[in-house]
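The other protein chains are all here in position, but one chain of the complex has been omitted.
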Amino acid sequence: MPDQQQPYEPERAVAGTGMGGGMDLAASEAATLEPDPERPDGARPQDRPRSLWSDAWRDLRRNPVFLVSALVICFLVLIAIWPSLIAPGNPLSCDLARAQDGPSPGHPFGFDGQGCDVYTRTVHGARASVTVGVCATLGVAVLGSVLGALAGFFGGGWDAVLSRITDVFFAIPVVLGGLVLLSVVTSNTVWPVVGFIVLLGWPQIYRIARGSVITAKQHDYVQAARALGASDARILLRHIAPNAVAPVIVVATIALGTYISLEATLSYLGVGLKPPSVSWGIEISAASPYVRNAPHALLWPAGALAVTVLAFIMLGDAVRDALDPKLR
Amino acid sequence: MRGRTRVQWALAVAVAVLPLAACTSGAGAAGGSVLSSSWGDPQNPLEPSNTNEVQGGKVLDMIFRGLKRYNPRTGRAENMLAERIDTTDSRTYHVTVKDGWTFSNGEPVTARSFVDAWNYGASLRNNQKNAYFFGYIEGYDKVHPDSGKQTADTLSGLKVTGPRTFTVTLGQKFSTFPDTLGYAAFAPLPRAFFTHHKAWLDKPIGNGPYTVESYTKGAQMYLKKWAGYPGPDKARNDGVTLMVYTDSNTAYTDVLAGNLDLADDIPAGQLKNVSSDLDGRYINTPAGILQTLAFPFYDKAWNTEGARKVRTGLSMAINRAQITKTLFRNTRTPATDWTSPVLGEDGGYQAGLCGAACEYRPAEAKKLVQEGGGLPGGQVRITYNADTGSHKEWVDAVCNSINNALGDDRACVGNPVGTFADFRNQISQHKMPGPFRAGWQMDYPLIQNFLQPLYYTDASSNDGKWSNKQFDALVDRANAETGQKAAIGLFQQAEKVVRDNMAAIPLWYQNGSAGYSERLRNVALNPFSVPVYNEIEVG
Partner (left out) sequence: MARYLVRRLLQMIPVFVGATLLIFLMVNVMGDPVAGLCGERACDSATAAQLEREFGLDKPVWQQYATYMANVFTGDFGTAFNGQPVTELMATAFPVTIRLTLVAIVFEIVIGIALGVVTGLRRGRPVDTAVLLGTLVVISVPTFVTGLLLQLLLGVKWGWVRPSVSPQAPLDELILPGLVLASVSLAYVTRLTRTSIAENRRADYVRTAVAKGLPRRRVVVRHLLRNSLIPVVTFIGTDIGALMGGAIVTERIFNIHGVGYQLYQGILRQNTQTVVGFVTVLVLVFLVANLLVDLLYAVLDPRIRYA
């Protein structure tokens, strides 16, 4: 078993201040262990025992990046719930005679290969795509990071079993998994697709989270907390999680975009969303072969996807910054 | 024998190279006028009676010549190795093989070469996927019983009567049987096929205008012109390198970049720009392929008098002209009968036989569907396989057309199935929930081939299990008819039965398409959408 031994070496100085915001990514080299006189966070008053998470929230509310990205996401959710608010047309009404036509009055984005209005399809595609992207990412992130954190923190048998399970999951080709697991589904909703992505996606976040936790738990403030008698749960949640969450956020926000595309791959294989569903992924993959002749049909749904990913990347960045006490 | 072959090879090479060296001094050292062409990895071992798809067929067409050959332009069956095929009763045929033909290893092509090959193809133990082609020959049920062990190794209907003569006795009358003999499954095979089977598979030996010089499975095959080829259709180039492409788009791009000489099957996304890209070096010619929508007649809902009207209504709701023009860019032609234009008027093709039922008439369509009691289950789901051939696009277009005609945006939806194998399984298990994609690529250019396998009761490709006594009787009579013309007339009558019942909705006739480099001249596709390699000139 990968027994990540706790390095309780006595000569290693306990440099971190431990609790709350006074965290410190400990040094890996002896030379850097000497206390740094210019610690900006050293000046933080110790008499205000506010938690890291509430600090983070206070920071976030003032961060324009966060506000803008949150606004974009709210807008996306709104049109996902109520697409006809801004696109009253019927996404299923298509006239082949107008296939691949460019923009015209009333049809600002032009027409796709089947003669459907790209604007209406893009707006109405938000529901399926945002649901798949957000729900699958949440599922993958929660499942992957919880299991990864546990495996990385406790090591030993837990780690061995979970890690070997992920090895098996990694080995399942997406195409095979999709054809086998999704072809039996008759449901007309996005949930089988979400479930499938979570099932095949969690090992990646698991690995990332596990790696981060393994590093974080070597840090001095963890040793300090342990020495002070903190429980495993407290150490994991209050000390390790905030320091290990950054890579998970980074991977998850990018994965959100790839999951929206993956839905299209699955639909292309005939096992994703059942026709006549509308989604960005389906629009993008339908327009791809014709990119030389009708780039506009690809541009708009791809642009919507890009904006969504951008909003979540910014949100993730803001959250990560808020969680990083050294930036205060 | 081996040594002799070597010597012949050397001679052949010398013969081929000498005149070449004399006239094409400018050509590179790579071997002069050799062209490269796109290819797909054959699914099955390259045995003639085991090859049931176009890519393997391409090679067989280059290295084999049978008793008959279909004229690459007209599709007419013409004698190739056959000196004559005589019959008096449309049941027993006396075949005489021409003198002077040999395999590329020097072995003469005799009556036995044919009889052995056909017996091999028919025998159950050899697992040949085209075995059913020999099903007309007497004794087939003994060598290839439907169940249980075979009780004979050879077809009792095949008898060698001389070095170059043999007789074929059929189980029933079949007047156009000689015209089926151009199909690759009926090719002759050399002794080496039976004695050194593995070696033969690695490097097949045949009697066609090309010989296999080298074959790297999954990558490429180099076919060299056989200088000693005794036939009239000698290769006009020095050879062909078939390169395996997994995506026709890559092959197309390679033609643009000058890496490849010939790409058949132009991808749909490039059709709009192909003429300007290739400056007219693009051909688009009719092939014997018909796309239809078949129906599950085993499902009661689709097998009623009302459903007949619904089927006709659906057919009228499909705007074929617009789909073939917009989506397929005229690489398909709206179908107006159940055969193919490559048969020609004499062969039984009859434009407009379908009549109004194949025209776009949305108002009438809506009326007919209503009269027929509406769509079974309230919605039609067109089933197709998603893994090959981008069927999603046209199914979506057909559905949109139906939806627009019927004024209901959920009247028709596509029902993709992940893999071709699963699609075929669901068909054979009678699980189709509604109309399904059916494509028919002819085996030989006869009207019989477009009707009997598809609509005769329990025929091999009658996937919808349609059954009609009147149709069966007409086909039987047509097959028994000795005169070609009368037979075709009867087949056309049978086709009208198909029409009146709308047993399947004909969609469009498929064309073959190809683009080629500046080096090539005289490029053409035969009615099977395979390039006529031996006629291509390089340089």
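We call the chains A and B, going by the order they appear; numbering starts again at 1 in every chain.
Everything that follows uses one rule, which is that a contact is a pair of C-beta atoms (placed from the backbone, for glycine too) under 8 Å apart; a residue touches a chain by one contact, two chains touch by 3 or more.
All figures in this text were calculated on a predicted structure; none of them were measured in a lab.
Engineer: Can you tell me which of B:T169, B:N249 or B:N303 touches the chain that was removed from the display?
Structural biologist: Only one of B:T169, B:N249 or B:N303 touches the chain omitted from view, namely B:N249.
Engineer: From the list A:A56, A:A80, A:V140 or A:L179, pick the residue that touches the absent chain.
Structural biologist: A:L179
Engineer: Over the whole complex, note the residues of subunit B touching the chain we left out.
Structural biologist: Residues 41-45, 52-53, 124-125, 127-129, 131-132, 144-147, 201, 216-220, 244-247, 249-251, 253-254, 256-257, 259, 387, 419-422, 424-425, 427-428, 438-441, 453, 460-461, 463 of subunit B touch the chain that is not shown.
Engineer: At which residues does subunit A meet the chain that is not included here?
Structural biologist: Against the left-out chain, subunit A lists 1-5, 7, 15, 24-29, 31-36, 38-39, 160, 163-164, 167-168, 170-177, 179-180, 183, 203-204, 207-208, 210-212, 214-215, 218, 246-247, 249-251, 254, 257-258, 261, 264, 284-285, 288, 291-292, 298, 302-303, 305-306, 309-310, 313, 317, 320, 324, 326-327.
Going forward, only the chains that are shown with their structure count from here on.
Engineer: CA centre of subunit A versus CA centre of subunit B: separation in Å?
Structural biologist: 50
Engineer: Using the touch rule from the top, collect the residues of subunit A that touch subunit B in their complex.
Structural biologist: Residue positions touching the partner: 90, 92-97, 99, 113-115, 178-179, 183, 268-271, 274-276, 286, 289-293.
Engineer: Under the touch definition given earlier, write down the residues of subunit B that touch subunit A in their complex.
Structural biologist: Result: residues 249, 267-270, 272-273, 319, 322-323, 326-327, 385-387, 390, 392-393, 396-397, 399-401, 403-404, 409-410, 413-419, 422 of subunit B touch subunit A.
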